[in-house]
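Accompanying notes for the structure given below.
Heads up, this is only part of the complex; the chains shown haven't been moved.
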Amino acid sequence: MFPKTRDALDLLEKIAPARLAESWDNPGLQVGSYFQEIKKIFMALDPTLEALRSASDRHAQLLLTHHPLIFTPLSQVDINAYPGNVAVEAVKGGISVVSVHTNLDVAAGGINDILAELLGLQQVEVLEEKTGVDGAGLGRVGDLPKAGMLTSVVEDVRQVFGSDNLRLVTNGDVRVRRIAVVGGSGGGLTSRASEKGADLLITGDVGHHHALEAKSAGIALIDAGHFQTEKIAFRGFAERLRGLVDELGWGVEIETFEDENDPLQNRPGGNPQPF
Amino acid sequence: MFPKTRDALDLLEKIAPARLAESWDNPGLQVGSYFQEIKKIFMALDPTLEALRSASDRHAQLLLTHHPLIFTPLSQVDINAYPGNVAVEAVKGGISVVSVHTNLDVAAGGINDILAELLGLQQVEVLEEKTGVDGAGLGRVGDLPKAGMLTSVVEDVRQVFGSDNLRLVTNGDVRVRRIAVVGGSGGGLTSRASEKGADLLITGDVGHHHALEAKSAGIALIDAGHFQTEKIAFRGFAERLRGLVDELGWGVEIETFEDENDPLQNRPGGNPQPF
Amino acid sequence: MFPKTRDALDLLEKIAPARLAESWDNPGLQVGSYFQEIKKIFMALDPTLEALRSASDRHAQLLLTHHPLIFTPLSQVDINAYPGNVAVEAVKGGISVVSVHTNLDVAAGGINDILAELLGLQQVEVLEEKTGVDGAGLGRVGDLPKAGMLTSVVEDVRQVFGSDNLRLVTNGDVRVRRIAVVGGSGGGLTSRASEKGADLLITGDVGHHHALEAKSAGIALIDAGHFQTEKIAFRGFAERLRGLVDELGWGVEIETFEDENDPLQNRPGGNPQPF
């Protein structure tokens, strides 16, 4: 007998309890049925039409995404516009959509712990503790096994995330030993990272004001991409989930959406590119 | 060429502008498509599964209800529970659901004007004006052509609404000339009705505290049923809409859900009844 | 030496601590003096002029009601209008008015525990726990000693509450084993009752939207009357209080207002009735 959506949610609750999510977030079942039988789980960062159609092509019954399909509670289901179009196609295709978002970012063993591990950080701590929950919180901070110059750390980071264009804030080629990392959008944690002694913060979606703030606080900052930082960490989470599902003997397959792309494409100067 | 949902919404906007709705309300498209072609409109007070299935049986493309399907914005579409179940069945059946609620209650010519007319009131005024909108507001108040005793007015009201059990608040068999009426749930307007000189307020969903308030303020009150007061007025609105649609030459049929029942059934003492 | 209002309040505090009351509620001394000597307590559901005059006729010094005289804090004491008229008559008659309201609803051994007992429920639990207070909370839920059909449970409920007209929501004559009960106005606890496995919720003041909600959630609902459910439970509380007062050897008499009536009278069709 195959598990149901409800069972999958119960398993996720153990890994990333819903109460850890930010107050504005909406993890959990987005659309579908708690009683749907699950034989295959398809995992993608974003619940786009492309992700849903791939899930359908791969005969999955559960699309598990990082970002919720329903961010702002819906006052109508417009079948011609996002997210109504995705919801309707999910229902028609017999696919339930479930998300683990800021609860997974924050949880012990979640997105940010995976990132810290990928970067080889040691003596990893939580960057900003969630009041009253041990080992959980926004971001992580830890030490490189061996300090290095920023120029060389930048190339290591590019290696890890496979980003074709990194964006960098710094006052020069400083020595880096202690690194803070926040998957997704973490520019707002610059001063926190500075307080925790980090020489460098690695995150995505860095805007002008956070860049200036970092520069004047004298902490270096790498914008490695919201998509790139989370994509690789969510793939790491897929592996972990596969292990847990196997231990349970559920007989459920887990696939990840390999063709998912960053919606923001770089267009460096001098060379017009095809789309 | 048949009109589309968007055209139906434009027509409703003229009759009952969305900006007249209460701030907590959610009139307009509930589920479906703005571009759906409409040949038949099916009208019901509540967007229940029964109403939707009847709409489907009658080959309607638009289910037009008084109460919104989505009252509280949805943070998930659970296909096994209301309102997700109705939304999904609507989508699968190619039916769009649209509501006109407090905007219709409040509009000139809307639910409460229809009720005032059904009760034969004269010199009808708005009970509580909507700031800055002429002729619109909560409830209506007007005079009977001829004053009568409450005992006899009660029987007239029963006649109009066909209620098998009315509920009454009074200090005795008073003389009634001026009547306030609020379709649906209007117990909170007791003191307003009193200020406007009404001898009697007719409404539905009257609770204990509003009953006491009426009694101590010396105004009589008839609870003729949330369902009964609105059902008859919404049927009146259907007739008006039919006229407008015919004038436009749309070739669209309008049917009303005749089998719709009050979910609250009276169970008078002494005689156990079948369901 | 007779006890004073302050002593009566201290006793009530032990039974139904004020901190258990809802934030919008106003239990405790409504009007009068903390130092008034009490020889007789007169108990009524509502602090109406009739209740006060009966208290006066029976030579009581304390009118103890369930509903507060001052619901909304007063910005004026208008002696011609409720509640100013009652307050003034109380002061002139040397009667203090005290209320125990949602604190008594919620307390262990309070209104809802009395209702659960009257209905013969077993393994009774709190329906919605008050955070941090053991055994206290809104409503109760428990099992009938023996499951029965709804038709027959309805007649038992009528028996208990003496209601001449019950109102019922159901999808048919279902089997009932587990019952939730909320004295007064409890339609908003429908989904909570459903989660706790109740087949039926018994309460009062049920409006149209809660009726629909119950119907679509598949839980039966009996509206046995706000007045009827609380009247009988408050009488049960009077007995309990009498016992406690006797134990204390206070020599204080406790009477209840037997002639108190539901302000909402049923007017079934076909038979015009005198007032």
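A few comments on the model shown:
In this document, chain identifiers A, B and C correspond to the written order of the chains, with residue numbering beginning at 1 in each.
Note that contacts are C-beta pairs under 8 Å (C-beta built on N, C-alpha and C of every residue); 3 or more make two chains touch, one makes a residue touch a chain.
Fair warning: this is a prediction, and the values are worked out from it, not measured in the lab.
For this homomeric complex the structure file specifies 6 copies in total, of which 3 are displayed in place.
Criterion: only the chains that are shown with their structure count from here on.
Chain-to-chain contact here is organised linearly: an open path runs through the chains from one end to the other. For subunit C, the chain with the farthest CA centroid is A. Central chain by Cα centroid: B, whose mean Cα position is closest to the mean of all protein Cα atoms. Between subunit A and subunit B, the centres computed from C-alpha atoms are 47 Å apart. Computed from the mean C-alpha positions, the centre of subunit A lies at a distance of 52 Å from the centre of subunit C.
Across the interface of their complex, subunit B is touched by residues 46, 48-49, 67, 71, 81-82, 151, 154-155, 158, 163-170, 172-173, 184-185, 204-209, 211-217, 223, 226-227, 262-269, 272, 274-275 of subunit C. Subunit A contributes residues 26, 28-35, 70, 72-80, 84, 87-88, 91-92 to its touches with subunit B in the complex.
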